[in-house]
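Only a single protein chain was left out; the remaining protein chains are all shown in position.
First chain written, first letter: the chains are A, B and C, and each begins at residue 1.
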Amino acid sequence: MTPKSLRRAVEALASFKIETPSWGYADTGTRFGKFFQDAAAIDTNDKLADAGQVHALTGCCPTVAVHVLWDFVQGEDPKNTAKMARKHGVKIGAVNPNVFQDQEYKWGSFANNDPKIRERAFEHCSYSVDIMKAVNSEYLSLWFGDGTNYPGQGSIRERKANFEQCFKALHKKLGPKQYMLIEYKPFEPAFYQTDVADWGMAYVYSKKAGPRSKILVDIGHHYNATNVEQIVAWLLDEDMFGGLHLNDRRYADDDLTLGSIDPYQIFRVFHEIHFFASDRGKMPKIPYMVDQCHNEKPKVEAMLQTVAMAQDLYAKAAIVDHDALRRAQAKNNVIDAELILKKAFFTDVSPAIAAFRKQNKLPGDPLAEHRRQGYEKKAAADRNRRRKDMGITRGGSFA
Amino acid sequence: MTPKSLRRAVEALASFKIETPSWGYADTGTRFGKFFQDAAAIDTNDKLADAGQVHALTGCCPTVAVHVLWDFVQGEDPKNTAKMARKHGVKIGAVNPNVFQDQEYKWGSFANNDPKIRERAFEHCSYSVDIMKAVNSEYLSLWFGDGTNYPGQGSIRERKANFEQCFKALHKKLGPKQYMLIEYKPFEPAFYQTDVADWGMAYVYSKKAGPRSKILVDIGHHYNATNVEQIVAWLLDEDMFGGLHLNDRRYADDDLTLGSIDPYQIFRVFHEIHFFASDRGKMPKIPYMVDQCHNEKPKVEAMLQTVAMAQDLYAKAAIVDHDALRRAQAKNNVIDAELILKKAFFTDVSPAIAAFRKQNKLPGDPLAEHRRQGYEKKAAADRNRRRKDMGITRGGSFA
Amino acid sequence: MTPKSLRRAVEALASFKIETPSWGYADTGTRFGKFFQDAAAIDTNDKLADAGQVHALTGCCPTVAVHVLWDFVQGEDPKNTAKMARKHGVKIGAVNPNVFQDQEYKWGSFANNDPKIRERAFEHCSYSVDIMKAVNSEYLSLWFGDGTNYPGQGSIRERKANFEQCFKALHKKLGPKQYMLIEYKPFEPAFYQTDVADWGMAYVYSKKAGPRSKILVDIGHHYNATNVEQIVAWLLDEDMFGGLHLNDRRYADDDLTLGSIDPYQIFRVFHEIHFFASDRGKMPKIPYMVDQCHNEKPKVEAMLQTVAMAQDLYAKAAIVDHDALRRAQAKNNVIDAELILKKAFFTDVSPAIAAFRKQNKLPGDPLAEHRRQGYEKKAAADRNRRRKDMGITRGGSFA
Partner (left out) sequence: MTPKSLRRAVEALASFKIETPSWGYADTGTRFGKFFQDAAAIDTNDKLADAGQVHALTGCCPTVAVHVLWDFVQGEDPKNTAKMARKHGVKIGAVNPNVFQDQEYKWGSFANNDPKIRERAFEHCSYSVDIMKAVNSEYLSLWFGDGTNYPGQGSIRERKANFEQCFKALHKKLGPKQYMLIEYKPFEPAFYQTDVADWGMAYVYSKKAGPRSKILVDIGHHYNATNVEQIVAWLLDEDMFGGLHLNDRRYADDDLTLGSIDPYQIFRVFHEIHFFASDRGKMPKIPYMVDQCHNEKPKVEAMLQTVAMAQDLYAKAAIVDHDALRRAQAKNNVIDAELILKKAFFTDVSPAIAAFRKQNKLPGDPLAEHRRQGYEKKAAADRNRRRKDMGITRGGSFA
């Protein structure tokens, strides 16, 4: 790295914060089952403890995305969860309602043709905004499992109208500094049609809902070959980019570790963000949130790996030579333009990462330090004991 | 068919017009080469003659989409082409500028970073609007080959800005009853990024351009598994549906014959249109245009096959029992809802087609009649002779 | 239908048997959760009762595919399950080992790098062959969840070697009239690489295992746009076609109802089978097995719908005019060849289905009869009561 690159990369890292998700510390699986881990979190306290461990080691994960259904107790003061977070050195980040899991959502939530279920889903989201206010959260992160499995099953336009109405009403609940982020996904758990299938649909909904509704891009929620960085560039240009869910994929919404399959794609997404900031003279505020399911990897280790990869690719994208790139683009010098990106991508930015860690008094190798501490072993022992006390047996079957 | 179904289907067919494309009568191929046909059209007169033959036999193809570059002579009165069309019993339909073929468009047309090339592309489109006025055409059909092949090659946002500016300016040229239709395509001939990649981008451009800019959906211009009928339903609901390009595909923009690969998908697209009309009490005006490349099939025969398939699937979609469907949907009776669609799809609507043809004094079997007339043989003889006279040899090589 | 077509279709239906899967009667879901049905089967007896109901109404589903882990009790005589089946009017069909669900298979079964786990998986499969012998089953149906989620995770060649060894050993266990069917799947639950990813891999494994190893094609286990009927035609030609899993898909292994998304594709698969039989003068013996997950539809209703669709598409494929098709193909008359397929596909074969049902003294409309009988309501009441008695609560959460 040149001194200039190093400086730019370190500067970029200084303001690069990554939110980790509470559900990423618990056991997850595929529809064929879950492989359980002894050290997986049992409850919200465990999740926040794990998130705290990740932040303590990396210094860049100060907030935790929470799932209202799993991390708050209806009837209790939501501040309890916030306090618990503080105890572990982290804060509550995006609040995620859950309107896909309960049995009443079999036929959808906001799209449901039963107004009572729609009302229930809306109430849950509205309650989630209350939680945001209580815990001082800025982002309501909205993902829906709504959709249909078969042609004819639902009226696409009626479902759209139901969604529009709910989004509009929900926007009214937001405080002046709160944002609702609409996440799109073309497929799964509904297989024929999903009600927020692509960025265009999220855009139309957002524009109708109001100015504090933005679009949340999840890397995995695209068909193969979709140019994700183009969508990000467009949303930035339209001031509609609400956030980025970090993960990777090979075929579907695989929820794999960021950069594990196609690191150059992730780099290009970050590049579009830095390039936009360079053109505008100002880096927009963007919530970066990990959204992955580590079905086999140890949870905290996987999160540390993810954060390291995110910092690496973000720093690489930060040192693209924008002036040279603009010149190559102006001359349609395709090869030079490409090589400018590649040069940054393949630059070893570990000096910048090391400098960031040193400045922040962090361990030089968070993953190694985590292993040295024996955190996982201790967590496994503690949580197994508690499982035993609580009578938790872990089962479940495909059919 | 029940008498009621028959009546509905015949009624639907009465107003179902399909535009055929002038370029569909000429030789086309893949990047690996063209297989030439003796009966392929040499010039615009041939193309219009072929289109006239299709209309004479089917009674539902009164207009022909034209390509400005190929079907008009700069400097000559565009009315000449219109007259030529009338001579063959057809009229000029959508006007298609061509800003992708000439060498100066190597780096794009509306997205080009050279303002002179953008100006040139704009002038051609503007001239196309003049042609529309001269030939009394309602639709300016806009497809662009613009895009980049490699990451870094162009500034996505700058290209977007250039497009926005051109679209806005172009909209100003339109007469009060003229529409510009923006067609999207995610891939080919640009392979990394295209500037109008999906319906969302076409939507954003259209909204900025003005009220007479709408979105043109081409069946083939989607990634695999994209729910095309959902996009159509959305655009109808948003009053942004500008037209439908009829074709089919297996993997990419294969430009195959409508319904040859997935007829049920085409049926579902038509169903969403009929269902919308049923909900609103009025069928919207939708230009249906064939956009296919018959690389092996005899051109006119392929067009007759396409038109017959389009009528068949359109009539099937017209007889879906909307009331029963709404009831099944209201009860989330998925199986019944599906079966209602399937029942219509598998209904033999040939009585309706026969009635339509009889009412319009058309041959009962247009393809058989076309063959009986020996049209192709005569065209081949005539066109081969003319090629010889004109010194046309047909070559070309992949590399 | 012409009398000749009717005769051919009825003949075809007479020998068309469809196996239903025991697990298709139980609750299934996505990784995001299950929506429970009151009438879903609780135990093997329920599953066999439901399968019996389907056979009683359709007359073409005499066998039931069983899952060793769920439908047999280790230590008990497997004949008990066979007796139970007979009680419900059905027989045991393909035997499906399960080496993907237990916790020890976290790192694979046949591909596991721990020889003890491989041995355990092998023992389970070997035990499954014993069951086959006990219940007189002809097919060992082998599907594996083995694979890796990340590049580098496993040695692809070592895993292949482990599989080869297990398949060879397993083949030795087979009786002289027993077949092992190797099913391939490119994706899920492993996301980076699966050890039996495509038909080519299943072919190589089969050839090494022995002559009674064949390939099982599951419609859903292909990437989008894969030409499934071509694979079927190839496997028939190579005498390696071991069976067909019936279902449909839009994007991934969606396990949707047969023909719900792309009925023409299913028709083409059946067509290749009939065309092969026509060329060879003999229909090969092919086990057809439903493999679907009805997450929302009532289980038995969905199965009845599937069977009806299968019969419909199979009968349509049976009446393709092979002689005319061969003539059109010989002349490269693409349009006529296509129209011959389309004509059969769109022929209303309900007279043949009706004749089949009448001949077999079956209700004219199995689904309507099933509803008339109130089977589902009764099953729901009975099973809910039993759940209560057994203390079954149905929960589970994504994370």
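By definition in this document, a contact is a pair of C-beta atoms (placed from the backbone, for glycine too) under 8 Å apart; a residue touches a chain by one contact, two chains touch by 3 or more.
The structure displayed is predicted, hence computed values, not measured ones.
**Q** Quick check: which displayed chains does the absent chain contact?
**A** A, B, C
**Q** Among C:Asn80, C:Gln165 or C:Thr226, which residue is in contact with the omitted chain in the full complex?
**A** Final answer for the missing-chain contact: C:Thr226.
**Q** Decide which residue listed in C:Ala14, C:Val73, C:Ile156 or C:Ala368 touches the omitted chain of the complex.
**A** From the options C:Ala14, C:Val73, C:Ile156 or C:Ala368, the contact with the absent chain belongs to C:Ile156.
**Q** Which residue from C:Trp199, C:Tyr288 or C:Tyr314 sits in contact with the chain not drawn here?
**A** C:Trp199
**Q** Kindly state which of the options B:Ser137, B:Ser213, B:Thr257 or B:Thr347 is in contact with the chain not pictured.
**A** Touches the omitted chain: B:Thr257.
**Q** So which bits of chain A touch the chain we can't see?
**A** Interface with the chain not displayed, on the chain A side: 224-225, 227, 250-251, 257, 260-265, 296-298, 301-302, 305, 309, 312, 334-335, 338-339, 342, 345-348, 367.
**Q** Over the whole complex, note the residues of chain C touching the chain we left out.
**A** On the chain C side, contact with the omitted chain comes from 107, 113, 148-158, 160-161, 186-187, 192-193, 197-201, 203-204, 223-227, 229-230, 233-234, 236-238, 264, 268, 272, 275-276, 279, 325-326, 328-330, 332, 334, 337-338, 340-341.
**Q** For chain B, which residues reach the chain that was dropped from this view?
**A** Within chain B, the residues touching the omitted chain are 23-24, 26-33, 35-36, 67, 70, 100-101, 103, 106-107, 145, 149-151, 186-189, 191-192, 223, 249-252, 254, 256-257, 260-261, 293, 295-296, 396-399.
Assume only the chains that are shown with their structure count from here on.
**Q** Between 0 and 180 degrees, and as a multiple of 5, what angle does the rotation take that fits chain A onto chain C by Cα atoms?
**A** 180
**Q** Pick same or different for copies chain A and chain B, depending on whether their interface residues overlap by over half.
**A** Mostly the same residues.
**Q** Find the geometric centre of each of chain A and chain B from their Cα atoms only, then give the gap between the two centres in Å, rounded to an integer.
**A** Centre separation, chain A to chain B: 40 Å.
**Q** What is the distance, in whole Å, between the centres of chain A and chain C, each centre taken as the mean of its C-alpha atoms?
**A** Centre separation, chain A to chain C: 37 Å.
**Q** Enumerate the residues of chain C that touch no fewer than two other chains.
**A** Counting only residues that touch two or more other chains, chain C contributes 250-251, 257, 260-261, 296.
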